[in-house]
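Chains shown are a subset, placed as in the full complex.
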Amino acid sequence: MWLVRRFALPTLLFLIFHGNFAFADDPAPTEGGAAAAVTPPANPPDPRLALPDLSAGDTAWMLISSALVLMMTAPGLALFYCGLVRKKNVLGVMMQCFFLMGILSVVWAVYGYSLAFGTDGFGSLLGGGQYLFLKGVMPTWSESTGAVVPMMGSIPRSIHMVYQMMFFIITPALICGAYAERMKFSTMVVFTLLWSTLVYCPLAHWVWADNGWLNSANAAATFPAFDFAGGTVVHISSGVSALICALLIGKRLGHAQEPMPPHNLTYTCVGAALLWVGWFGFNAGSALASNALAANAFVATHLAAAAGTVAWAGAEWVLRGKPSILGACSGAVAGLVCITPGAGAVNPMSGIIIGLCAGIVCYQACNMKAKFGYDDALDAFGVHGVGGTLGAILTGVFATAAVVPGAKTAQGLIEGNSGQMVNQAVGVGAAIALGAIGTLVLLKTLDAVMGLRVSQQDELQGLDVSQHGEEGYIFL
Amino acid sequence: MKKIEAVIRHYKLEDVKNALTGAGVDGMTVTEVRGFGRQRGHKEMYRGAEYTVDFLPKVKLEIVVPDKMVRDAVDTIIRVARTGQIGDGKIFVTDLSEVIRIRTGETGEEAL
């Protein structure tokens, strides 16, 4: 409760006040201001970017892609994760995903986008106040031409903002898999707010902001790493942070003593399928246009997911005698994670190889967990941390000029550009370092300030009743 | 008055019910239970974790009958529910001191 008073209320008031204020004297951004951001942060240059007018086709694709990525968090991820916990915690997991959709969206509009994509702040390290409260983001119509400003390539910048917002939401939601079934809801909220501000925003800036030091689209980047759709920003960062969470928060009561099987694999399967579908928005949408690059990403993404499904379930079949549906679903997600950084940089046939590797490697990673004995409840690290890292590396290997419009030079190792492997490695290292250190510091602090875990009593009763005063299923 | 409790296999329920009604039993109460015994459980695997499930789904019938019908009822159950495989289940018989039908307040055999 103290927390709520100390935190929730002020936030609300703050928002209302500033929202209002921002609204009141929100100046129509000068077209110049918009021009400054004509090149897209993510991914290689796109022929369309030359033309400044709004393309209805690209806009349509980006609107639906934004919706698809939101759908990934809920119902997608919410179902995928909630099916894996025990019945008494099913709502706990769903609530984490759903509530984050609420709070993080507001944060992104207020300052997140500005910190991540602003170019007026701390150079290649972090954005500034440029876009606070969506200042200079929302569309206006120039008096003279009637053209829309500001644009981001062929789409209104506001769509780029909301599309990136969906990434900002799902990334911390992925971490829920590590501390599931035992974390205090209040601490979870505060942790996520801090993490997304202090870890996600900087990392997104490094990799995707026009002046980010890891942005392959930034000519001046120190280490131009390929991260088409967020392998480092989304998956490595969340996966590594998940590992730290699992280590610091400790095991669930009864872990490794009593069985803790997934309570509803039908949900997990539906969730995985929705993630698969949504991922088309995540990866193909990262072309920021409805073009051939998006088509390449779409195909590569789908084939990697398919190959991952076959690889993981196949590995189980060979090594254990039975392919499981959880294996098939996990393999699909692993494949999707692994292709994320390379979707727009590799040939789709390589996507099959990447997917196969992802399925087998992540399968082994999840098996290893038992040996190390940490309790990454839903394998957020095993799938996103390991898969994301593998993907970043394999992207360096398989990247090819063939799929990049206008690219003349060799891209990946297989084309002889071994230098790219260094960039990829640096990108991975940076994401791991920032994620691990940031999470470590935040959790240590919060543990001291408000405690990470619910009481033993509450944990035994389940998060649904103890944290939210509800039951998931009442079938009587 | 006796209460017969029989733990049997799921898919035998229909047959047993029909056989019993054939044998003149007017009613019974059924509960979903999980049973542990000689019958070996099965393995389940979820990613890294592997569990042996040794509580197996069974159904428990509770049948209250007049003393004179017990033999019949029990034999019927044995006959129909038996597969010969481990796990067919058990029958327990207990004495009842009283039986009442809520609707009418009738007691004893009339209550059945």
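Order as written gives the chain letters A and B; numbering starts at 1 within each chain.
The rule we apply is simple: contacts are C-beta pairs under 8 Å (C-beta built on N, C-alpha and C of every residue); 3 or more make two chains touch, one makes a residue touch a chain.
Here the structure is a predicted model, which means the values were calculated and not measured.
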Whole-complex copy counts in displayed-label notation are A x3, B x3
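We take it that only the chains that are shown with their structure count from here on.
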Cα centre of chain A to Cα centre of chain B, whole Å, reads 53
So, in the complex, the side of chain A touching chain B is made of residues 259-262, 316, 320, 322, 324, 326-327, 330, 366-370, 379, 382
Seen from chain B, its contact residues with chain A in the complex are 44-49, 51, 53
